[in-house]
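A quick write-up on the structure given underneath.
Yeah, one chain of the complex is gone here, protein chain that is, but the others are all in their spots.
Then we have chain A:
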Amino acid sequence: MTDAKVQIKNLYKIFGKNPQKVLPLVKNGMSKPDLLDQHGHVLGIENVSLDIPEKQIQVVMGLSGSGKSTLIRHINRLIEPTDGEILIDGENVLKMDEKQLRQVRRTKTAMVFQKFGLLPHRRVHENVAYGLSIQGVDDAKARERANYWIERVGLSGYEEHYPGQLSGGMQQRVGLARALATDPEILLMDEAFSALDPLIRFDMQSILLQLQDELNKTIIFITHDLDEALRLGDNIAILRDGAMIQQGDAQQIVMQPADDYIADFTKDINRAKVIELRALARPVESFAGPTLDGETVLEDALKPLAQAPDQTIGVTKRDGSLGGVVSLTEAIEALHG
(Lines give C-alpha, C1' and ligand atoms only; values in the text may rest on other atoms or scores of the structure.)
Protein backbone atom coordinates (compact mmCIF):
# COMPACT_ATOMS: atom_id res chain seq x y z
CA MET A 1 0.00 0.00 0.00
CA THR A 2 1.20 3.49 -0.81
CA ASP A 3 1.14 6.15 1.88
CA ALA A 4 -2.13 7.81 2.68
CA LYS A 5 -2.45 11.24 1.06
CA VAL A 6 -5.58 12.11 2.95
CA GLN A 7 -6.48 10.61 6.31
CA ILE A 8 -9.86 10.94 7.91
CA LYS A 9 -9.83 9.92 11.55
CA ASN A 10 -12.92 9.28 13.66
CA LEU A 11 -14.90 11.99 11.99
CA TYR A 12 -18.26 13.04 13.42
CA LYS A 13 -20.61 15.64 12.07
CA ILE A 14 -23.83 16.49 13.83
CA PHE A 15 -26.17 19.15 12.45
CA GLY A 16 -28.24 21.11 14.93
CA LYS A 17 -28.17 23.83 17.55
CA ASN A 18 -25.69 22.36 19.98
CA PRO A 19 -23.77 19.49 18.39
CA GLN A 20 -21.10 19.35 21.10
CA LYS A 21 -23.74 18.66 23.74
CA VAL A 22 -25.13 15.59 21.99
CA LEU A 23 -21.76 14.31 20.73
CA PRO A 24 -21.18 12.10 23.80
CA LEU A 25 -24.58 10.50 23.27
CA VAL A 26 -23.66 9.63 19.71
CA LYS A 27 -20.32 8.30 20.82
CA ASN A 28 -22.15 6.09 23.28
CA GLY A 29 -24.10 4.62 20.44
CA MET A 30 -27.31 6.61 20.15
CA SER A 31 -28.85 5.93 16.75
CA LYS A 32 -29.64 8.51 14.11
CA PRO A 33 -33.47 8.31 14.45
CA ASP A 34 -33.27 8.50 18.27
CA LEU A 35 -30.99 11.52 18.10
CA LEU A 36 -33.45 13.28 15.82
CA ASP A 37 -36.50 12.34 17.91
CA GLN A 38 -35.13 13.07 21.34
CA HIS A 39 -32.71 15.92 20.70
CA GLY A 40 -33.62 17.41 17.33
CA HIS A 41 -30.11 16.95 15.95
CA VAL A 42 -29.25 15.26 12.68
CA LEU A 43 -26.36 12.84 12.59
CA GLY A 44 -24.47 13.56 9.38
CA ILE A 45 -21.27 11.57 9.78
CA GLU A 46 -20.73 8.93 12.42
CA ASN A 47 -17.21 7.85 13.31
CA VAL A 48 -15.83 7.64 9.81
CA SER A 49 -12.16 6.80 9.36
CA LEU A 50 -10.64 6.45 5.93
CA ASP A 51 -7.10 6.42 4.60
CA ILE A 52 -7.02 7.64 1.04
CA PRO A 53 -3.93 6.44 -0.81
CA GLU A 54 -1.93 8.71 -3.04
CA LYS A 55 -2.47 8.78 -6.79
CA GLN A 56 -5.48 6.51 -6.76
CA ILE A 57 -9.18 6.98 -7.23
CA GLN A 58 -11.04 6.59 -3.97
CA VAL A 59 -14.76 6.27 -4.49
CA VAL A 60 -17.16 7.03 -1.67
CA MET A 61 -20.52 5.53 -2.40
CA GLY A 62 -23.89 5.72 -0.74
CA LEU A 63 -27.49 6.60 -1.38
CA SER A 64 -28.75 10.12 -0.93
CA GLY A 65 -28.71 11.08 2.72
CA SER A 66 -25.86 8.73 3.48
CA GLY A 67 -23.54 11.64 4.23
CA LYS A 68 -21.17 11.21 1.32
CA SER A 69 -21.39 14.80 0.10
CA THR A 70 -21.00 15.97 3.68
CA LEU A 71 -17.92 13.81 4.03
CA ILE A 72 -16.15 15.16 0.97
CA ARG A 73 -16.78 18.76 2.08
CA HIS A 74 -14.86 18.06 5.26
CA ILE A 75 -11.69 17.36 3.34
CA ASN A 76 -11.33 20.98 2.20
CA ARG A 77 -13.31 22.11 5.23
CA LEU A 78 -16.26 23.60 3.44
CA ILE A 79 -18.03 21.98 6.38
CA GLU A 80 -16.63 22.07 9.91
CA PRO A 81 -16.68 18.70 11.62
CA THR A 82 -18.08 18.22 15.09
CA ASP A 83 -15.25 15.93 16.09
CA GLY A 84 -12.34 14.08 14.52
CA GLU A 85 -9.27 14.81 12.44
CA ILE A 86 -8.52 15.33 8.80
CA LEU A 87 -4.93 15.14 7.62
CA ILE A 88 -3.65 16.08 4.20
CA ASP A 89 -0.01 15.02 3.78
CA GLY A 90 0.03 14.55 7.54
CA GLU A 91 -1.10 18.12 8.21
CA ASN A 92 -4.25 18.64 10.23
CA VAL A 93 -6.63 20.69 8.10
CA LEU A 94 -8.78 21.48 11.10
CA LYS A 95 -5.96 23.29 12.90
CA MET A 96 -5.32 25.67 10.02
CA ASP A 97 -6.28 29.33 10.17
CA GLU A 98 -8.20 30.90 7.31
CA LYS A 99 -5.12 31.92 5.39
CA GLN A 100 -3.51 28.48 5.51
CA LEU A 101 -6.81 26.90 4.61
CA ARG A 102 -7.20 29.18 1.59
CA GLN A 103 -3.70 28.22 0.53
CA VAL A 104 -4.62 24.53 0.68
CA ARG A 105 -7.79 25.17 -1.29
CA ARG A 106 -5.91 27.18 -3.89
CA THR A 107 -3.03 24.85 -4.50
CA LYS A 108 -3.59 21.40 -3.07
CA THR A 109 -7.22 20.61 -3.68
CA ALA A 110 -9.71 21.36 -6.39
CA MET A 111 -13.35 20.45 -6.52
CA VAL A 112 -15.85 19.45 -9.17
CA PHE A 113 -19.52 19.85 -8.27
CA GLN A 114 -22.68 18.00 -9.13
CA LYS A 115 -24.36 21.25 -10.12
CA PHE A 116 -21.19 22.43 -11.84
CA GLY A 117 -20.91 25.68 -9.83
CA LEU A 118 -19.65 27.62 -12.83
CA LEU A 119 -19.70 31.40 -12.88
CA PRO A 120 -22.53 32.25 -15.27
CA HIS A 121 -21.20 35.73 -16.00
CA ARG A 122 -17.79 34.56 -17.13
CA ARG A 123 -16.83 32.91 -20.37
CA VAL A 124 -15.59 29.34 -20.55
CA HIS A 125 -11.91 30.27 -20.60
CA GLU A 126 -12.44 32.66 -17.69
CA ASN A 127 -14.17 29.93 -15.74
CA VAL A 128 -11.37 27.49 -16.38
CA ALA A 129 -8.85 30.10 -15.32
CA TYR A 130 -10.85 30.95 -12.18
CA GLY A 131 -8.62 29.08 -9.74
CA LEU A 132 -5.55 30.62 -11.33
CA SER A 133 -6.95 34.13 -11.15
CA ILE A 134 -7.74 33.56 -7.46
CA GLN A 135 -4.09 32.61 -6.99
CA GLY A 136 -3.05 35.78 -8.77
CA VAL A 137 -1.45 34.12 -11.79
CA ASP A 138 -1.07 36.76 -14.51
CA ASP A 139 -3.70 36.85 -17.21
CA ALA A 140 -1.64 35.74 -20.18
CA LYS A 141 -0.30 32.70 -18.38
CA ALA A 142 -3.71 31.82 -16.96
CA ARG A 143 -5.24 32.11 -20.41
CA GLU A 144 -2.60 29.79 -21.83
CA ARG A 145 -3.15 27.17 -19.11
CA ALA A 146 -6.91 27.51 -19.49
CA ASN A 147 -6.68 26.94 -23.23
CA TYR A 148 -4.56 23.84 -22.70
CA TRP A 149 -7.12 22.30 -20.36
CA ILE A 150 -10.06 23.34 -22.49
CA GLU A 151 -8.44 21.41 -25.30
CA ARG A 152 -7.72 18.42 -23.06
CA VAL A 153 -11.37 18.06 -22.08
CA GLY A 154 -12.43 18.42 -25.70
CA LEU A 155 -14.00 21.87 -25.62
CA SER A 156 -11.81 23.68 -28.14
CA GLY A 157 -13.81 26.28 -29.97
CA TYR A 158 -16.07 27.01 -27.02
CA GLU A 159 -13.63 29.29 -25.17
CA GLU A 160 -15.73 32.40 -25.69
CA HIS A 161 -19.09 30.84 -24.81
CA TYR A 162 -20.91 31.43 -21.57
CA PRO A 163 -21.72 28.37 -19.45
CA GLY A 164 -25.45 28.94 -20.01
CA GLN A 165 -24.90 28.30 -23.70
CA LEU A 166 -23.45 24.83 -23.14
CA SER A 167 -25.11 21.48 -22.49
CA GLY A 168 -24.78 19.83 -19.09
CA GLY A 169 -22.01 17.49 -20.23
CA MET A 170 -20.05 20.35 -21.71
CA GLN A 171 -20.52 22.43 -18.58
CA GLN A 172 -19.07 19.64 -16.49
CA ARG A 173 -16.08 19.43 -18.81
CA VAL A 174 -15.56 23.09 -17.99
CA GLY A 175 -15.85 22.17 -14.31
CA LEU A 176 -13.26 19.42 -14.73
CA ALA A 177 -10.91 21.67 -16.69
CA ARG A 178 -11.26 24.37 -14.03
CA ALA A 179 -10.31 21.88 -11.35
CA LEU A 180 -7.33 20.54 -13.28
CA ALA A 181 -6.04 23.96 -14.33
CA THR A 182 -4.61 24.69 -10.89
CA ASP A 183 -2.69 21.41 -11.04
CA PRO A 184 -3.97 20.25 -7.65
CA GLU A 185 -2.68 17.12 -5.97
CA ILE A 186 -6.13 16.18 -4.78
CA LEU A 187 -9.25 16.26 -6.88
CA LEU A 188 -12.54 16.25 -5.00
CA MET A 189 -15.43 15.19 -7.18
CA ASP A 190 -18.86 15.48 -5.62
CA GLU A 191 -21.32 13.46 -7.70
CA ALA A 192 -19.57 15.13 -10.57
CA PHE A 193 -21.28 13.09 -13.27
CA SER A 194 -24.59 12.35 -11.56
CA ALA A 195 -26.50 15.15 -13.25
CA LEU A 196 -25.56 13.88 -16.71
CA ASP A 197 -27.43 11.37 -18.82
CA PRO A 198 -25.97 7.86 -19.01
CA LEU A 199 -24.12 8.09 -22.32
CA ILE A 200 -22.53 11.43 -21.46
CA ARG A 201 -21.72 10.09 -18.02
CA PHE A 202 -19.88 7.15 -19.55
CA ASP A 203 -17.96 9.58 -21.77
CA MET A 204 -16.97 11.70 -18.84
CA GLN A 205 -15.81 8.65 -16.92
CA SER A 206 -13.64 7.70 -19.88
CA ILE A 207 -12.16 11.19 -20.03
CA LEU A 208 -11.42 11.05 -16.32
CA LEU A 209 -9.77 7.63 -16.54
CA GLN A 210 -7.67 8.70 -19.52
CA LEU A 211 -6.52 11.85 -17.76
CA GLN A 212 -5.82 9.90 -14.59
CA ASP A 213 -3.54 7.45 -16.43
CA GLU A 214 -1.33 10.35 -17.22
CA LEU A 215 -1.82 12.73 -14.28
CA ASN A 216 -1.93 10.36 -11.33
CA LYS A 217 -3.90 12.64 -9.07
CA THR A 218 -5.35 11.58 -5.78
CA ILE A 219 -9.03 11.60 -6.65
CA ILE A 220 -11.89 11.34 -4.21
CA PHE A 221 -15.01 10.60 -6.13
CA ILE A 222 -18.50 10.65 -4.64
CA THR A 223 -21.28 8.76 -6.35
CA HIS A 224 -24.52 6.94 -5.71
CA ASP A 225 -24.07 4.78 -8.77
CA LEU A 226 -22.43 1.40 -8.21
CA ASP A 227 -21.51 0.91 -11.87
CA GLU A 228 -19.67 4.19 -11.76
CA ALA A 229 -18.02 3.26 -8.49
CA LEU A 230 -16.83 -0.09 -9.83
CA ARG A 231 -15.60 1.41 -13.07
CA LEU A 232 -13.63 4.28 -11.55
CA GLY A 233 -12.68 3.20 -8.08
CA ASP A 234 -9.33 1.74 -7.14
CA ASN A 235 -10.84 1.70 -3.69
CA ILE A 236 -14.45 1.96 -2.72
CA ALA A 237 -15.91 3.02 0.60
CA ILE A 238 -19.61 2.58 1.24
CA LEU A 239 -21.52 4.86 3.57
CA ARG A 240 -24.96 4.36 5.04
CA ASP A 241 -26.67 6.80 7.40
CA GLY A 242 -23.37 8.56 7.89
CA ALA A 243 -21.44 5.46 8.93
CA MET A 244 -18.84 3.55 6.94
CA ILE A 245 -20.04 0.01 6.35
CA GLN A 246 -17.45 -1.39 3.99
CA GLN A 247 -14.27 -0.41 2.25
CA GLY A 248 -12.20 -2.33 -0.23
CA ASP A 249 -11.60 -2.65 -3.93
CA ALA A 250 -14.30 -3.53 -6.43
CA GLN A 251 -13.58 -7.27 -6.15
CA GLN A 252 -14.05 -7.30 -2.40
CA ILE A 253 -17.24 -5.30 -2.56
CA VAL A 254 -18.76 -7.64 -5.13
CA MET A 255 -17.39 -10.95 -3.87
CA GLN A 256 -17.63 -10.33 -0.13
CA PRO A 257 -20.36 -7.77 0.56
CA ALA A 258 -20.23 -6.82 4.23
CA ASP A 259 -23.97 -7.00 4.74
CA ASP A 260 -27.33 -7.39 3.00
CA TYR A 261 -27.47 -3.69 2.23
CA ILE A 262 -24.36 -3.94 0.08
CA ALA A 263 -25.35 -7.31 -1.32
CA ASP A 264 -28.56 -5.66 -2.44
CA PHE A 265 -26.59 -2.93 -4.12
CA THR A 266 -24.42 -5.35 -6.02
CA LYS A 267 -27.30 -7.57 -7.11
CA ASP A 268 -28.01 -5.84 -10.37
CA ILE A 269 -24.53 -5.21 -11.66
CA ASN A 270 -23.06 -7.09 -14.58
CA ARG A 271 -20.78 -9.44 -12.66
CA ALA A 272 -19.12 -10.78 -15.81
CA LYS A 273 -17.75 -7.32 -16.49
CA VAL A 274 -16.66 -6.58 -12.93
CA ILE A 275 -15.25 -9.70 -11.35
CA GLU A 276 -11.64 -10.33 -12.20
CA LEU A 277 -9.84 -13.65 -12.10
CA ARG A 278 -7.58 -12.55 -9.24
CA ALA A 279 -10.61 -12.38 -6.96
CA LEU A 280 -11.25 -16.09 -7.54
CA ALA A 281 -7.70 -17.40 -7.68
CA ARG A 282 -7.20 -20.43 -5.46
CA PRO A 283 -3.56 -20.65 -4.34
CA VAL A 284 -1.56 -23.61 -5.64
CA GLU A 285 2.11 -24.58 -5.49
CA SER A 286 2.63 -24.70 -9.22
CA PHE A 287 0.67 -24.87 -12.43
CA ALA A 288 1.73 -25.95 -15.88
CA GLY A 289 -1.26 -25.03 -18.08
CA PRO A 290 -2.16 -21.80 -19.86
CA THR A 291 -2.32 -18.60 -17.82
CA LEU A 292 -4.25 -15.33 -17.93
CA ASP A 293 -3.60 -11.95 -16.37
CA GLY A 294 -5.23 -11.54 -12.93
CA GLU A 295 -7.08 -8.44 -14.01
CA THR A 296 -8.98 -10.20 -16.80
CA VAL A 297 -12.70 -9.92 -16.20
CA LEU A 298 -14.79 -13.10 -16.26
CA GLU A 299 -16.50 -12.14 -19.49
CA ASP A 300 -13.17 -12.36 -21.30
CA ALA A 301 -11.95 -15.35 -19.31
CA LEU A 302 -14.81 -17.76 -19.93
CA LYS A 303 -13.80 -18.76 -23.43
CA PRO A 304 -10.13 -19.47 -22.62
CA LEU A 305 -11.34 -21.33 -19.52
CA ALA A 306 -13.63 -23.56 -21.55
CA GLN A 307 -10.84 -24.36 -24.02
CA ALA A 308 -8.16 -24.98 -21.39
CA PRO A 309 -7.20 -28.52 -20.42
CA ASP A 310 -9.22 -29.52 -17.34
CA GLN A 311 -11.05 -26.27 -17.89
CA THR A 312 -8.64 -24.73 -15.42
CA ILE A 313 -6.38 -21.79 -15.96
CA GLY A 314 -3.49 -20.18 -14.11
CA VAL A 315 -3.81 -16.60 -12.88
CA THR A 316 -0.77 -14.36 -12.93
CA LYS A 317 -0.16 -11.38 -10.69
CA ARG A 318 1.01 -8.00 -11.90
CA ASP A 319 4.64 -9.00 -11.52
CA GLY A 320 4.04 -12.10 -13.66
CA SER A 321 4.25 -14.64 -10.83
CA LEU A 322 1.57 -17.25 -10.35
CA GLY A 323 -1.29 -16.10 -8.12
CA GLY A 324 -3.37 -19.28 -8.23
CA VAL A 325 -5.76 -21.18 -10.47
CA VAL A 326 -9.42 -20.81 -11.45
CA SER A 327 -11.71 -23.46 -12.88
CA LEU A 328 -14.63 -22.92 -15.23
CA THR A 329 -17.07 -24.16 -12.60
CA GLU A 330 -15.75 -21.65 -10.07
CA ALA A 331 -16.03 -18.86 -12.61
CA ILE A 332 -19.65 -19.76 -13.39
CA GLU A 333 -20.51 -19.97 -9.71
CA ALA A 334 -18.99 -16.55 -9.17
CA LEU A 335 -21.16 -15.18 -11.96
CA HIS A 336 -24.28 -16.24 -10.12
CA GLY A 337 -23.11 -14.81 -6.83
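Methods note: contacts are C-beta pairs under 8 Å (C-beta built on N, C-alpha and C of every residue); 3 or more make two chains touch, one makes a residue touch a chain; residues count from 1.
Here is the rule we go by: contacts and distances are computed from a predicted model.
Chemist: Going by UniProt, what is the name of the one chain that was not included in the view, given "Dihydroorotate dehydrogenase electron transfer subunit", "CoA transferase subunit A", "Amino acid adenylation domain-containing protein" or "Proline/glycine betaine ABC transporter permease"?
Modeler: "Proline/glycine betaine ABC transporter permease"
Chemist: Which residue, A:Gly90, A:Pro120 or A:Pro283, contacts the hidden chain when the whole complex is considered?
Modeler: Residue touching the chain left out of view: A:Pro120.
Chemist: One chain is left out of this view; which of A:Ser64, A:Asn92 or A:Ser167 touches it in the full complex?
Modeler: A:Ser167
Chemist: Among A:Lys9, A:Arg106, A:Lys273 or A:Lys317, single out the residue that touches the unshown chain.
Modeler: A:Arg106
Chemist: Identify the residues of chain A touching the omitted chain, counting contacts across the whole complex.
Modeler: Looking at chain A, the ones touching the missing chain are residues 76, 78, 101-107, 109-111, 113, 115-121, 130-131, 133-135, 162-168, 170, 178, 182, 188.
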